[in-house]
Structure formats: structure tokens, C-alpha cells
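Below, a portion of the complex is reproduced, with chain positions unchanged.
Naming follows writing order (A, B and C), and every chain is counted from residue 1.
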Amino acid sequence: MADPKVTRALALQHGLTDEEWEKALSILGRTPSYPELGIFSVMWSEHCSYKSSRVHLRRFPTKGPRVLQGPGENAGVVDIGDGWAVCFKMESHNHPSYIEPYQGAATGVGGILRDVFTMGARPIANLNGLFFGRPDHPKTAHLMKGVVAGIGDYGNCIGVPTVGGQVTFNPCYDGNILVNAFTLGLLRADKIFRGYASGVGNPVLYVGSKTGRDGIHGATMASAEFSEATEEKRPTVQVGDPFTEKLLLEACLELMAEDVIVGIQDMGAAGLTSSSFEMAGRAGSGIRLDLDRVPMRESGMTPYEILLSESQERMLIVAEQGREARVREIFHRWGLDAVAIGEVTDTGRAEIFWHGERVVDMPVGPVSDQAPAYERPMREPAGLQSRTALDVASLPPVAPAAALLALMGHPDLCSRRWVTTQYDQTVRTNTVLGPGADAALVRIKGTTKAVAMSLDVNPRYCKLDPFEGGRLAVAESARNVACVGAKPLALTDCLNFGNPEKPEVMWEFARSVDGISEAAAAMETPVVSGNVSFYNETNGVGIHPTPTIGMVGLLEEVDARLDPAFKEPGDAIVLLGETFGHLGGSAALWVLFGLEAGSPPSLDLSAELRLIALLQELAAHGLARSAHDCSEGGLLVTVAECGLASGSTLGADLSLATRGLSPLARLFGEDASRAVVTAPRGGEQGVLETAARLNVPAAVIGTVRRERLVVRLDGNPAADLSMAQLRAAWENGLRPIVG
Amino acid sequence: MKARIHVFLKEGVLDPQGKAVMNALRTLGFGEVQSVRQGKFFDVETDPLAPGESEARLREYCQKLLANPVIENYRVEVLEP
Amino acid sequence: MKVAVVRFWGSNCDHDAIEWAPRVLGLASEVIWYEERELRGADLVVLPGGFSYGDYLRPGAMAARTPVMEAVIAHARRGGLVIGICNGFQVLCEVGLLPGALLRNQTLTFLHQEVVLRCETAGSPFTAGIGKGRLLRMPIAHGDGNYFADAATLSRLKDEDRVAFRYVDAEGGLDPAHNPNGSLDAIAGILSEGRNVLGMMPHPERASEALLGSSDGAEILQSVLGSFQRA
């Protein structure tokens, strides 16, 4: 089939704007060929070029003494001492997962795993952030079952434990679910591989699965809104092959142990095109490819299709000249193709051939790093002021026991067991704390260290105040990491937003970035990698701003860890941090009154830093027996969770003073920078003294007891529930959705 | 009614299982094997349906549950009315 | 005692299995590639867990037809010791060293959870040091662990005291609610006729260290070493 004639109209169909078309013409000095148009369209898509977000992302703090690799590579790398480093990143697979939840989620996991092992790291932990529509939306059950099975099957098959994450339901995701996948890998600090195509004459090798017509224009799809029309234009969905990915992983790591590789990058979004342009672009070199040598799964594929295919489980390697045979040998041992398809040149151009005919001849630089960048207009959404106005006094009174049961059984707060039992959590024998802890904790064999990871964002907060919401997401994830005793080191993000061409969305985006930047700078946790997903919008309705944060921390002595579970009856329960009774944006407002209103709690970064330091010190000195961060749902939910985590039936006797707050605010308010810890009877003094020294408010609020959760407010009985009753509500919370 | 429904991947959609089965057969010495595609089938028994209605109903099963239209096709076959 | 771990394409608990003997017994493990036809003098062969060949077609089906399995079968026929964990158990059923088959979990989903196992016989090298009735805690992690055998096979297994482990509740009682995958008779592990081959779905190698929550799994290897030294 002959290529269509390239015209302005065709370029517009490919998603280029008039301006971008002019720019393409001036870069080439002629009309692009059809494959070249394909390359412009994917390289300049939102997904690959970050054209709406680039100017904002520059505000992130990205440097720090431990950062070995910041943003710009396939994943970030952070030093954890003793010659070891961790490599991590988070990525979205939102649009594909909505169209085909199982394969979409599975290939999302496959993609993020490749981003990490392409850096030379062995993946040792996966986390996932899942955001579904309202629980009773007709599509939610189907989407959730498919997504969870897809994530599980891929990670389980590869043998990387899934150890944490987040599941959130909100009507704003009815037409646009979010699937954010995080992977962390372990590598030697002096053996980092990067995506560089350098060294004139070095061979370019294609390794992994064969190329088919999968997902052509996936990157452009992720760069446009959904509508009824796009449902028709669905590209061939990518199908994941975790078995092949496992072989690819082992072959790559085996090869990386030798001095053969100059540069390596996975073929992710926009496949061969983006990997070759990015690798040559980073190295400032040129590249020559013979497309007819690409291993193909289907017959009759055209250069355009080969360049744009998003077939999974493939990588591009630049090898040392003369070492191709070694690459082939190792890949063949693992049953995989490894074919030299070109070489590095000094022309600064991408010259691509099809049976000897030159079908692409483009300068690499202008296409890859001089892609368009927009300062899109921004405007605060109208009506935000009225949303954030909240008259708490007008809320009807609630019975604390009933409210607690409603919260514990709500899909947002109930047990994630239905999800997490589908994930292998313990393969590789490193999982010290898996799902259920504030942060997952994975030990590093051969050392006393462990790495802590937490994934957090509260979309309600972000909708009501994207700046504060961004700060709070960083603070909560850092606090979660500190709750297991670890020191927060660095973070990755996945910024999920609506249509950036809308000034309101762009405003939300910019404010979120500012909030994340400010908190990350204060916490000294630089942003080392991340991902932006725009156009999460259907028929003009966009999602809440959802900047998911993945925080990584280090615990030097794994034996000093803390977990959330109550340990012994009689242990003292201590609340750390100050209670203001803030209800804006809270789970209580949403679950009990259906309100998404008020402004989120304001975060005092210095108070947060003091709390985080305190938690680490309590762990290091063995002063506390458990620790759990007080976030969604507030104090009473936190205490109930500590009891449920104990596995047996431990509860608590709490004695609280209202100090002018309503019971709702006192028990379910969501103030930042708080945590609940326990200490053995008599040991609470140590906690209180350390807290006083570090200037963190702390108060004993009760004791651990068996079987019941009993609350007294100002000396009067306020709630008395059996833990069995709470457990039943909590364990069955997802049942209405998944059966 | 007795029926059989075949559900299979659309042309061009990657079939990792079929590929692995093909490789395994070849390794076992069956070098003549050139391609394998794997699919599912369902043998269904139902209460009698109104005459002429069976095929439409089977297709409904596929559309509503058995096949994933994004990547799969199906074929229905009435074996006994 | 020489320990060897077989590595198939796609095995993903191979590292865990390789580290098991060094951690528990201080003994090195040899790694044997699926194409090898020699077990290099191994006394105990471990078939690791984890998705060989992606579990495509049927779990264990393709690994069962690799060259190394001929050597493993010969080793077992000579009375040599073999443990198949999870996918390794599936492989042992596929090659016929153990009877029955492992079907899809009753939940139709993958299941990762901690289970309690009851040791059902002391009459094997793997369980002699544990003792009948002892309870062990360790995780399961599989999609196809639903043990099935026809009635004749099942009654033979029972008559010959070849059920090694059953899923039980925390007190050691049989209870359908604590049979996670729907296995026939709550069977979690079985022995070969010669009692020298053990297949089990739960993962003892993941429960051999207090840091990871349980060290009960170590007892299986300790038992094997004890029996080996007595022999």
C-alpha cells in the first residue's frame, strides 16, 4: 500500500497544530515524508514532548547529595550507601486501562519495569495507585477487576513483589480511571546504565519481542480527550507478554554485568522512534537504521508502522563495536531476538532506510529536545471560592460509633485485601512490611538496610486547593515513610490532570507543581523522576487534579522498624502533633454528608519536619512499639486501623477532651502532621520527653485493650464498639463492588 | 439447546501463549509447526429457546460477557436446537 | 549433602530457592540450567516456584518437557530427593513423579496470603524432623494450586500416608474457610510412592527467617539434612 500524500490537513489529523506544522516544514526545509510526519506527531505529542508541562516541571527541586540520576533519564537513581543505589519511577497507563483494563494495566506494569531495568537495576518492588469512578458506577466493577488482575498477573509472573499502593474512588474518575504504576530497582551505585547512543560506528541492536501493529499512535491517544469518536478510532490494543519480559530482564541484566553496552533504553511510548531519537539526542550524535532488519511479527508492515509500533517487551541497545556477537549469544540463551539494525553516526541526523531507500532524514536535536513548549494560559476555576466555603456549624450532629462504622466500611477506607491478595507480596524474600503498613519496607540483602516506599495523594484536597494538595501529598508520603522509622530520601511523581488546553486545568497543574516543589524542597526530598498524564477528560469532564507522589526512604537498621499494629493490651497510646479539628475536604464530610467542600488542612512544613524527625528517633531508639500516620478519616479511624492491623482483636480505651471542638471535628478532623504511636506501659515518658525535646506536641490519649474500641469525650461515653464489628465493616467494604 | 462458542484473538493481536506453545512444539521435535494461535471455547446448554432465536442469544452472551470486543472475536454454533 | 536448584526460562523463585540452603543449612546450592542433562552429583534437587514459561498452556507443562527433567526423573527413580515448590509441584505432577494435577484456584484469582499447614506424616525425609500434627506458617502465592486427583488416586494417597501437608485453621482444625484454593481434602503437599519426592504449593523458602515473619519453612530443609545424615 502506498503511503498517503503528506499535506497540512493530514498533519492536523495527526494532532499537529498549524504552528507545529510550520515548524516541521522549517526544520526539514521541505514537506515531510509520511514516516517523518509520523515521527513529528509522536515526538511532539504531549505524552513524549511534555510540551504543556515542561516549563512548569523546571521548578521541581531535583538535586541533592544522594541523587545520582535526576529527571531526564528512564528513571531516577538515589544513593543508599555501601555502594548500593535504588532506581525508581512511576508512570501512568490511564487511557489504555480504560479501554482494556486487564491488558492496559498489565502493560503499564511492563513498561515501568523496563524503565527501571534499562538503568541496570533489578526491580525489587512494585506499587500501584488506582483511581476508579464511584463505587456503584456500572463500569467500576469491571474496570477494577480487570485492572487488579492485570497488575497482579504481570508483576506476579515476572517475580517482582507488589508491596503497596493506593485505591481511591471518586465520581470524577467515572470516565477516566487512573492506573499509576511504580517500580523500584536495586543497582550498584557505580553501574548505572543510561540511554546514550554514543560512539560513531557503534552498532544499534534491537532486542526482545518482534514488532507488530500494536498500539500505533498510543502516545497520541494519551494526548487527546476521549469522546464517542475516539472509541471508534481505537488503536490495536497492546497485549502484555510477561514471560518474554522476564526473559528480557534476565538477558539485559546478564549483559550489563559485562562491558558490552554503551547505552540502552526501552521502547516505550512511540516505540522505536522515541528510543532512537532520545538516545541520539542525549548523546548529541546521529543514528542510522535499516528498518527492514527489524524483526517483525506481521507481514506487510510499512516503515511508518514499524517506527510507530508500540509492541511491548522490546529494547534498543547501543553496543561496543565488535561485541554484537556477545549480545546475540546472551539473548539467544534466553530465547530472544537480538539484531543489529543500524549504527551511531556523527551526522546529528536520523537517517532511516527501508530496503536501501532513505525514508527518513531528519535532524535529531530539533525533533527531540527542541520540541514545542507552551506557556499555556492559566485561570483559577470559577466557583472554587464557593466550594471552599464551608459552614461546619450547620452540619447535623453525628453519633461517633455509627460514623466510625460508616467510614471503616467505606470503599475509600476499608480493607484492600481483595486487591492485595491478588498480588505476590513476598517473592524475592525481601518483604519486611507489605501492603497494610504505612510504608512498604523491603530489605537489602547483605546489609542491615531496608528501603521504605509510600504512594499518596488526596484528590479531594487537590481539587479544593491544588497547591495545598500538592504539599500535603508530599508531606503524607514522607510521614508514611517515617512511620516505619525510615528517612525520606527522594520522590517520583505521576501528575494526572485534565485537558491542559483549558486554562483552569493548567492553573491546577501549575499550582500542584508549586506545592510539590515547596514541600519537596523543605523535606530535602528531590524529585528524581516522574510522569505527566494530561487529557484525562471525557466529553469535557475532567478528573480532579491527581498528582500521585511516590516517596522512597531509607531505614539504616531494619531491626529498628515500626509498623502500625497495636502490640499489647496496656500499652500507652500517644497522639503526636496538634489537633485543630479541620474538616474541609475530609473523608468524614464525603462519607457522612456527600460533601466535597471546604479547604484542605493547611500544612506547617516545619511542624511536619519535626514530626518526621521524631518518628525516626522513636524507631531508632526503640521507644515506640507501633506508629501509624493520622490522615484520611482522622484520629478515630487511625486508632481503629492500628487495632485491625494487630490481626487479633486489640482495640483501645481512649479519653479525649473536646477543647471546644465538635465530636465530629475532634474524632474525624484531618489535620496534617499527626501520628499515633504506642509505647509499653511506663514507656510513654520516653516518647513524651523525646517529643518535647523535638518540639512536637504529644499527649497520652488512652491505652490498648482487648476486643473493644471505647471512646470517652470529656469524661462522657462517646463510642463503644467491638473490634469484631469494626472488622466486619472494614473487611466487607469492597464487597458491594467486587462481590 | 446445546451450543459451542469459540472466542479467539483478533488477527494481529499478539498471542503470547500461542507463540510459546509453537516454540515448545518445535523444541519437542515438531519442526513442521509454523504457527499456533490459542483460543477458548465454551460448551453451553440452555433451556429450550424460541425457534430461530438461538444464534442471536448466543451472540448476546458473547457481547455481554464471553468476548472482549477490543481484542477478541467470536463464532457461535448451535449443536442441538 | 549437595543441593541443586533447577532454573527454567521464566522461573522467578529461583533466587529464593538458591539462597534457601545457604541460609538455613550453610550449604551452597548449585544452579542447573534447564538444558542440562546432568544434576552434577546433587543429593537434593529443588524445583523452584514461579511461572516457568509464563504458566502459558498449563502451569508447569512446558518446564516438564525440558531436557533437565529427564535427569530429575532418573534421579527420583534412583531414590534421590526432590522438592517441588509451587510451580515446582506443578512440574512434578506434569511429569508424573507425583499423581494428580493443580487446577485453577476456586476463587479464579491469584492468591497471596499466609496459611497454616498441618504436617500430616513424619514418614518422609522432609517431615521426619517436623513431626505429625505440627503446625507451620508460611505464604502461598499462586493462581493454580487447587489440588485434584481422581477418587482412586486420592484414596491411595491417604492409604499410603502420602499427604504431607494440609491447609488448616490457626488451631490446626480442618475448615473449608481455611482451604484457600479449594484443594481436594485441603491438600497442600504430597509425597511420591517412594516418599523421596515432595511437592507443595506453599513457599517454605519464603518463611525461613524471623525478619520475614516466620522461620517455620526452614524446618523442612533441616529435616532433610537430618535424614540425609542418618542415612
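Here is the rule we go by: a contact is a pair of C-beta atoms (placed from the backbone, for glycine too) under 8 Å apart; a residue touches a chain by one contact, two chains touch by 3 or more.
This is a predicted model, so every value here is computed, not measured.
A.B. asks: What copy formula describes every protein chain in this structure file?
C.D. replies: Here the full set of protein chains amounts to A x1, B x2, C x1.
Operating definition for what follows: only the chains that are shown with their structure count from here on.
A.B. asks: Any chance you could check whether B-C or A-B wins on number of contacting C-beta pairs?
C.D. replies: A-B
A.B. asks: Based only on mean CA positions, could you tell me how far chain A sits from chain B in angstrom?
C.D. replies: So the centre of chain A lies 37 Å away from the centre of chain B.
A.B. asks: Among the residues of chain B, which are close enough to touch at least two other chains?
C.D. replies: Expected reply: 16, 20.
A.B. asks: Which chain C residues touch at least two other chains?
C.D. replies: Only 53-54, 56 qualify.
A.B. asks: Would you tell me which residues of chain C are touching chain B in their complex?
C.D. replies: 53-54, 56-57, 62, 65
A.B. asks: If we count contacts the way the header does, which residues on chain A are in touch with chain B in the complex?
C.D. replies: Spelled out, the residues of chain A in touch with chain B are 99-100, 102-103, 209, 212-214, 234, 236-241, 243-244, 297-298, 311-312, 335.
A.B. asks: Which of the residues in chain B end up touching chain A in this complex?
C.D. replies: By the definition above, chain B touches chain A via 9, 12-16, 19-20, 23, 68, 70-71.
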